[in-house]
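Here the structure is laid out as structure tokens; the discussion comes afterwards.
Every protein chain of the complex appears in place save one, which is left out.
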Amino acid sequence: MIGGGPGAFIGAIHRTAATMDGEIELVCGAFSSDPQKSKQAGETLNLDPKRIYPSYEEMILQEAKLPATEKMDFVSVVTPNHLHFAPAKLALENGFHVVLDKPMTFDLNEAKELEKVVRTSGKYFCLTHTYTGYPMIKEAREQVKDRKLGEIRKVVVNYPQGWLSNFLEASDNKQASWRTDPSRSGKAGAMGDIGTHAYNLAEYITGLRVSKLCADINIVVEGRKLDDDGAVLLKFNNGASGVLMASQIMAGEENNLTIQVYGEKGGLEWKHSDPNSLLLKWPDAPMQTLRAGTGYLGEAAKHNTRTPSGHPEGFIEAFANHYRNFALCVKASVDGKEPKQEWLDFPGVEDGVRGMAFIDAVIESGKSERKWTEFSI
Amino acid sequence: MIGGGPGAFIGAIHRTAATMDGEIELVCGAFSSDPQKSKQAGETLNLDPKRIYPSYEEMILQEAKLPATEKMDFVSVVTPNHLHFAPAKLALENGFHVVLDKPMTFDLNEAKELEKVVRTSGKYFCLTHTYTGYPMIKEAREQVKDRKLGEIRKVVVNYPQGWLSNFLEASDNKQASWRTDPSRSGKAGAMGDIGTHAYNLAEYITGLRVSKLCADINIVVEGRKLDDDGAVLLKFNNGASGVLMASQIMAGEENNLTIQVYGEKGGLEWKHSDPNSLLLKWPDAPMQTLRAGTGYLGEAAKHNTRTPSGHPEGFIEAFANHYRNFALCVKASVDGKEPKQEWLDFPGVEDGVRGMAFIDAVIESGKSERKWTEFSI
Amino acid sequence: MIGGGPGAFIGAIHRTAATMDGEIELVCGAFSSDPQKSKQAGETLNLDPKRIYPSYEEMILQEAKLPATEKMDFVSVVTPNHLHFAPAKLALENGFHVVLDKPMTFDLNEAKELEKVVRTSGKYFCLTHTYTGYPMIKEAREQVKDRKLGEIRKVVVNYPQGWLSNFLEASDNKQASWRTDPSRSGKAGAMGDIGTHAYNLAEYITGLRVSKLCADINIVVEGRKLDDDGAVLLKFNNGASGVLMASQIMAGEENNLTIQVYGEKGGLEWKHSDPNSLLLKWPDAPMQTLRAGTGYLGEAAKHNTRTPSGHPEGFIEAFANHYRNFALCVKASVDGKEPKQEWLDFPGVEDGVRGMAFIDAVIESGKSERKWTEFSI
Partner (left out) sequence: MIGGGPGAFIGAIHRTAATMDGEIELVCGAFSSDPQKSKQAGETLNLDPKRIYPSYEEMILQEAKLPATEKMDFVSVVTPNHLHFAPAKLALENGFHVVLDKPMTFDLNEAKELEKVVRTSGKYFCLTHTYTGYPMIKEAREQVKDRKLGEIRKVVVNYPQGWLSNFLEASDNKQASWRTDPSRSGKAGAMGDIGTHAYNLAEYITGLRVSKLCADINIVVEGRKLDDDGAVLLKFNNGASGVLMASQIMAGEENNLTIQVYGEKGGLEWKHSDPNSLLLKWPDAPMQTLRAGTGYLGEAAKHNTRTPSGHPEGFIEAFANHYRNFALCVKASVDGKEPKQEWLDFPGVEDGVRGMAFIDAVIESGKSERKWTEFSI
């Protein structure tokens, strides 16, 4: 693991998610750019002191020299955005599979460059867009793919948060500090941090691609340097329309990402506040509530569930689904076997490039006086 | 009553809402442009045959000649949009107060003209934007007015319906027929029919005024002549941003108008599917669910409730609140008294003019390649 | 109307519910045992002064002398329980149909006596168990009757209120005063006031009859004279089991009557807090949410709805459904016609007798050391 030292939020989530299914063991790490902090974090995690590294470069290069049976199988990179590209590239080039936190890179150029590195390396690459790990999101995708809703006409995806309603970066909140800092976060704030999740979710479920958009991008809190609120009108490649909202100043909201998709024949709705349910709405029949862990779901949902219906799974399990699928692929690779199709269902480098292009497009559109900005890569 | 004959939807709602509180009695009507149908409708309603009129003109002119103690006190106009202006104007000019269904007129010119007629007449005028009749909407408005949420930053209002997902106007559905017909409905479909409700609700609760907007207006169902789907980015006069959605092709949706308003200090949420609750969300305290009929609500909510908490009131009661307040004002007028402030809280001609201007602006914006269209009257 | 003067709660509900559909007009009343208060109430309601009576006896006897076209068609009795029997009996004996508030009488003897009077009179009699007036309760009953759930095995009905958590009868709260007073309310408090509603609902939906029961009846608030809390184990005539709860000391609860019914094949759930939805739960298929106003419901639900789906109807409309069906029957009677089957679907004297027998049985069981008390009439 690279990053995830003291004060980090997502590092601990990655570790728990990675290890909960017994497929993955944390064996080494460079947890901070400060060697002392890295050491301390590694000790807390009961790592072999020799494998707690002062820097990611050293970790990758040292581990690469170890015998195949000893060295780490893959690297998780959980640093702030500006420190995604370099360690991911180095790891891939040294023969390691990579798990990387989103958004994929600091800017679109890095993203396209990383895409090439991934393709060249032949290694597995997973981008942790958590929400597509939920079983009911998998089910939603299958429902759409199976044409249950007919041709898709309308998508509404909303990612409301309220934690940046105040000028929190003035305090010593580590999360607020880097996520609102253009030199570490990139050119987008809320749109990069959570807008990309919403965007990814919409494309994942519908199988459609955004073709143009019109963004209203705002800095609401005085003194802030990056957008903390925005709304985007979307057009998809089949002609469908959409609305995407992402805000971190909706005071009182937690993290209730929601998506609604409507086709000719019906609609679906999913809410992160009730992640084990998927609503299917029909014009002439009762709404149905599909539930995780039941027998009537498709294979994708079933493969990504651990417990029977009525035993709620949550954020960590969704995260763990990506790790488990990734680990199953890595293991197959180690064993020289082909992965099953369902294991390959984790977000990859193409999602990452599209996400970075989305950031570019919304930020450009936000500044433009034209209504529509073309979205292509 | 003018309109509301066979096949009408809203006419019956008006009648029930008007009479349920015992303040109003239906005494005469011109229920259809077809005298025979008007007669039939009036008989079904047990009206005095002499006061069932073959046309609205005749009704207004005849009633105007009756002695004050006998003649009707006010007129309700519940015809399709293109038949709003003329009867309303004639009624006002003949000394009758008027209740009129929304949107107010066929176009903005008529609206401005009607505004003058109302002002000149000195009569009461009520535009039946139902949703502002709900007690928890009144409470929401008071919470904002009392600065409980601090300065408003963000408004999201969504009015999803699905009943026009198919080309229903090809059948003999009377509602679909006129609401999708430019010659009867005006220049907007969904945006006129339900978008104006959403717009009115947003301005009512926040007390803000939309200053510019950017609309994506769509005709989704092939063959349809008016918009059946749209989304609008909003800017308000205090700098707040907003998103308004109105669609009649969200297959499987009923009529679940929702609104969320966020300020510096907290947010509120209301859903038509649970109209007796108002959610208040706070960054550092538990969410509160305020309920209609409770003792802790403000005076406006209390005045517009009939039953104790836990006894749900619905659409008809919300509608009836406008009628009751209107009737109390009319009665005060008849008695030569001043109305109480709380009775005056029903939508009026200014709401109507703003609504028609909103239609003009969104339709213009929908066609424009510029992002923002100024919204002023 | 008899009763429903100043300070009453249910009188106003009766009036609104009765008149909202335009089938019923209030023409006379004896609103209080105090002639002065009766007069005052009648004037507020704009009644003809001649038909505001100082007592119910005078009203019934005077109205009986009026010509058929002038006299009232039926009487609504909305007094406290101890004043149900006498006016209802007198009205029936003088040729008037009767609507009576629940529980039907002061005790079971009166109930049985009244049943005889009703049968002898040949008049229509409606007992206002509001909750069976909801369209989704009608639908629930049809689902059970159509064997959609298979043989019924389990019923859970819960009626939680919190308004008597304190010794409210010490204040001058009129409702608390008579409802906790054995000389006016009868031998039961919560079990009579709301337990009978829950009991009636369970029998109405399932079509089953309670055959024995075991009650835990409590007086929780010190100084109170009647039960304010209770739970009852039920056995039905087909062998099904049940639990009925009724409490007025569940602090913080409003009036959220809920019922769940389970059969061999599935279950259903209805909650008064969301009265326009009916949940159907299936072991091997997604839960369905049936909604009032939709096209897929049965005839009973449709007949008892006024608005399209998504336009919530509430307590007053449920109440009004009983009144409307009753009025349609009365009107048919006046016209010498047979009522339609669906109009006859309002609670009658048999429900009333069973309700009073239920009160007797639970109070007896509450005092008994035996587990089961037989329930028969």
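Chains here go by letter, A, B and C, matching the order in which they are written, and residues are numbered from 1 within each.
Note that in this section contacts are C-beta pairs under 8 Å (C-beta built on N, C-alpha and C of every residue); 3 or more make two chains touch, one makes a residue touch a chain.
Because the structure is a prediction, the values reported are computed rather than measured.
Asker: Just name the one of B:L66, B:A170 or B:A285 that touches the chain not displayed here.
Answerer: B:A285
Asker: For the chain left out of this view, which of B:P49, B:G223 or B:G295 touches it?
Answerer: Going through B:P49, B:G223 or B:G295 one by one, B:G295 is the residue touching the chain not shown.
Asker: Which is it among C:V27, C:A64, C:V243 or C:I377 that touches the chain not included here?
Answerer: Among C:V27, C:A64, C:V243 or C:I377, only C:V243 touches the chain that is not shown.
Asker: Determine which one of A:P6, A:P312 or A:P339 touches the chain that has been left out.
Answerer: The missing chain is touched by A:P312.
Asker: Of the residues C:A12, C:V27 or C:A231, which one touches the chain left out of the display?
Answerer: Of the listed residues, the one touching the omitted chain is C:A231.
Asker: Kindly note down the residues of subunit A that lie in touch with the hidden chain.
Answerer: So the residues of subunit A touching the missing chain come out as 9, 12-13, 15-16, 19-22, 26, 45-46, 161, 253-256, 272-276, 291, 293, 306-317.
Asker: Against the chain that's been left off, what residues of subunit C make contact? List them.
Answerer: Touching the chain left out of view, subunit C contributes residues 149, 153-154, 156, 158, 160, 162-163, 165-166, 214, 216, 218, 220, 229, 231, 233, 241, 243, 245, 247, 249-253, 260, 262-267, 280-283, 287, 368-372.
Asker: What does the interface between subunit B and the hidden chain look like in terms of residue numbers?
Answerer: 280, 284-291, 294-296
As a working rule, only the chains that are shown with their structure count from here on.
Asker: Based on CA centres, what chain would you say lies at the far end from subunit B?
Answerer: Chain A.
Asker: In angstrom, rounded to a whole number, how far apart do the mean CA points of subunit A and subunit B lie?
Answerer: The computed centroid separation for subunit A versus subunit B comes out at 43 Å.
Asker: Suppose each chain is reduced to the average of its Cα coordinates; what separation in Å results between subunit A and subunit C?
Answerer: That gives a centre separation of 55 Å.
Asker: Could you work out how far the Cα centre of subunit B sits from that of subunit C, in whole Å?
Answerer: Using C-alpha averages as centres, the distance is 35 Å.
Asker: Name the residues of subunit B that each touch 2 or more other chains.
Answerer: Counting only residues that touch two or more other chains, subunit B contributes 253.
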